[in-house]
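Here is chain A:
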Amino acid sequence: ACSNNSSKQSGTEKSVSLPATYNASGKATAAGNNSTLKIAEVNDAPFTGISSPTLASNAEDSDVFAPGGTQWGQINTLFNVGKNYKIINGGMANQKLDRKAKTATITLRKDARWSNGAKVTAKDVEYPYEIIGNKKTTSQQYSSDYAAIKGMAAYHAGKAKTISGITYPDGQNGRTVVIHFTKMSPAMQYEGNSFIWASVEPYEYFKNVPISKLASSPQVRKHPIFTGPYKLDKVVQGESTSWSPNKYFYGKQPQVKHITIQVVSSNNIVSAFSSKKYDFAAGGPDIVMPSSQYPKVKALKSYTVTGVPQMGYSYFGFNVGHMNTKTGLNVMDKNAKMSNKNLRKAMLYAVDMDAVSKKFGHGMTWRANTLIPPTFKNVYNAKAPGFKYNMKKAKSLLNKAGYKKQGKWRTDPNGKKLTIHFGGMSGSAATEAEYQYYMQQWRKAGLNVKMTTGKPMEMNSFYSTIQKPSQNKIDVWTGAWSTSSEPTPTQIYGVDAPYNMGHFVTKKNTQLLNSLNSNKAWNAKYRAQQFKKWQSYMNSQAAYGPEQFSMSWTPVNHRVKGYNVNADNNNFWSDLSLTAANPK
Partner candidate 1 sequence: MSLIEIRNLKVHYPIRGGFWNRVVDTVKAVDGVTFDIEAGETYGLVGESGSGKSTTAKAIIGLEKATSGTVTYEGKNVTKAENRRKIDYNRDVQMIFQDSLSSLNPRKRIEDIIAEPLRNFEHLSKDDEKLRVLQLLDIVGLGPDSLYKYPHQFSGGQRQRIGVARAVATHPRLIIADEPVSALDLSVQAQVLNFMKRIQREFGISYLFISHDLGVVRHMCNNIAIMNRGRIVETGTRDDIYDHPMHIYTKRLLA
Partner candidate 2 sequence: MWKTILRRILIMIPELFILSVLVFLLAKAMPGDPFTGSINPRLSPAQVHHLMELHGLYDPWYQQYWNWIVHLFHGDLGISYEYTEPVVDLIKQRGANTLWLALFTMILTYGIGLPLGIYAGRHEGKFQDTLVRIYTYVTMSIPFFVVLVIGIWIFGYTLNWFPTSGSISPQASGLGGSILSRLGHIILPGLLGALFGTVNIVQYLRSEVIDAKHSDYVRTARSKGVPMKDVYRHHIFRNSLLPIAAFAGYSITGLLGGSIFTEMVFSYPGMGLLFLNAINFRDYTVITALVLLYGFLNLLGTLLSDIALSIVDPRVRVE
Partner candidate 3 sequence: MNLHNYFLTKRGIELTNATTGQFLDIKDVSTAFKIDGVYYDAVSHVNLQVNHDEILAIVGESGCGKSTLATTIMGLHDPEETQISGEIDFEGTDLLKLDEKGYNQIRGAKIGMIFQDPLSALNPLKRIEDQIQEVMIYHTKMTEKQRHARVIELLNEVGIVDPERTAHQFPHQLSGGMRQRIIIAIAIACKPDLIIADEPTTALDVTIQAQILDVLRDIQKENHAGIILITHDLGVVAETADRVAVMYAGQIVEQGTAEQIFDNPKHPYTRSLLRSMPQRNNETDELYVISGMVPSLQKMPKQGDRFAPRIPWIPTSAHEVHPTMHDLGEGHLVRCTCYQNFYFPDQVNEKGATEHELN
C-alpha cells in the first residue's frame, strides 16, 4: 500500500534524500505484534496533556495522543486526505461542498464509534465549533474565518446560545450536519483550512463539564476517548501515554498490540536511539529531531532514517512599515530604513545559505527558494531561483541603489550613516553561529549590521519587540513559520495579518493573495498558478526572503514494518507491524 515516494526536490541543492517510508525485511511476527511499539516524543519539557485537538495548542499533545487518530496530528479526524492534502471520501465522514447553497454537508459513516462504544453523532461534529467559539473557552483556535459560518459571530459574542448556521437534518443524534456559510472558499477543499473544523468532540462525554473547565477536566486529561484505531490505556501526566487497539474502530484494525509514546529530551534522544530504547520518533511530518544530530543517527546500524520535508520554512524578514492600530491594517513606510528593495535583495544574496545548510544542517536543511514549503507539491514553485549566494551581485546592487562606501561602511543613498539592526532568537549553539555568519557576510558586503541587543534575544523579548505595531529596534530578523496542511499565506503576509511583522503591503500582493481563495480558485490549476505567481512576486520584492527548508526526519528501527508518513496514507497506525519482540 505504500508508494516509495522520495521527497527529492528540484530548484535548490538538497544533498540528502530520505525515504518517507520504511519496511523491515522479513515478516511481521506474533511476538513482535504482541510486544510494545516504543515511540519517542522529542521535547525538552513534559507535554501538556490536553488530548482534545480543539483545546490543545501545541504539537506535543497532538503527538502523544496521535494513535487516537488515523494519522499523525489527526486526532478524532473526520476526513481522509488524498494527495496535496485534499479531503477525500472514505474517512469517518464525507464532506460535500455546495457552492451555490453555500453549505458544507458532513455525513458520518454508520459504524463510527468512540472508543467507549458510544456512537459518533452529528452533535459531536458540531460541538468543536461551540468549544472554539465559546466566550470563555481556553481554546486558541478561533479566527475571523469562522465568522463565515452563519450565526457564529453572534455565538462568539455571547449573544446566542447556539450557532444558528449549523443544522442537523436528522437530529442531533443523527449522522448529518449541514453548515451554512456566508461565503465559500476553495480552501475548504483542503484539510487544515480555517473554515471547517476537521475533528469531532464527544459531546455526551463532555456535556457535564463547562467549556471553560474542559481543558483541565479528567475527561480530557486522564480518560479521554477517541475515534481512532487505538484507545488510551494510561497517561502518565507529562511523560507518556500507552495504547492498545480500539475494538470499536470503524476502519482497519491495527496489528501492533501495544504502543507507548514517551517524552525524551532533545539532548538525550540520540543516546536513546543508540541504546535502542525506541522504535522511532513521534510526529510524522512534524518531527522535531535536531538536524545537528543527523550524522550521529545516520551511523546507527539498526535504524534507517526516514523523512519528509517539513510543513514550514525559515525566512528573513525586513521591517518596512508599521501597523495602524486603529484600522488594524499594515502600512508600508516609504522612508523606512529597509524600504529599498535592492538593499534587501543585496542582503539576501550576500549570505551563502547553501554553505550554511551544508555545514549546520547536515543535509537536513537546504536553502529555501520561495515562501511556500516544497511539501505542497502542487502549489510550490520549484523553479524559483531564490537568492543563491552571489556577493558580487550583492555589492553591485548596493552600489546601484546608491549605498556608497564611506570609510568602513556604506551609507544610505542620502549619504547618511546606515546601521542595520539584526534580531534573532537565541537557540542552539548552531543557530547562534549562523547569526554570526550572517552578520559577517553582511559586513563583508559593506553594511554595518549589529545585533539588536548585542546578542541573540530570548524568545519572549524577541516577539514582544517585533510584534509591536511600530518598532525600530529590529530592521532585519530571521523567523520561522510553519503552515497547516492548507498553505494559504494570508495570515502572515496579508494586509491585516498580525504576523506580517515586517508590515509589507502592496496592492499587487493583496490582489494575489485574494486570488488564491477567490471563486476562480476552485479551479485547482488556476489556484496553483496564482500560488506560483505570488511566490515569484514575493521574491522580486524581497520584503521577506526565504532562508531554509528542512526535513522532518526520524530513524526507524529495523523491526518496524509499514512505516509511512506520506500525506495520503490514512492508515498510518493500522499499517504498522513489528518483526521482533524488541527493537533490533
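Behind the choice of candidates: all candidates are chains of the complex that A comes from, given by their letters.
The working rule: a residue touches a chain if its C-beta (ideal position, glycine included) is under 8 Å from a C-beta of that chain, and two chains touch if they have at least 3 such contacts; residues count from 1.
Bear in mind the structure is a predicted one, so any value in this text is a computation, not a measurement.
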Chain A in this complex: which of 1, 2 or 3 touches it?
2
Seen from chain A, its contact residues with candidate 2 in the complex are 36, 44-46, 48-50, 55, 57, 136, 138, 140-144, 194, 215-216, 221, 234, 236-242, 258, 260-265, 267-268, 271-272, 274-275, 277, 328, 458-464, 467, 481, 483-484, 491-492, 498-499
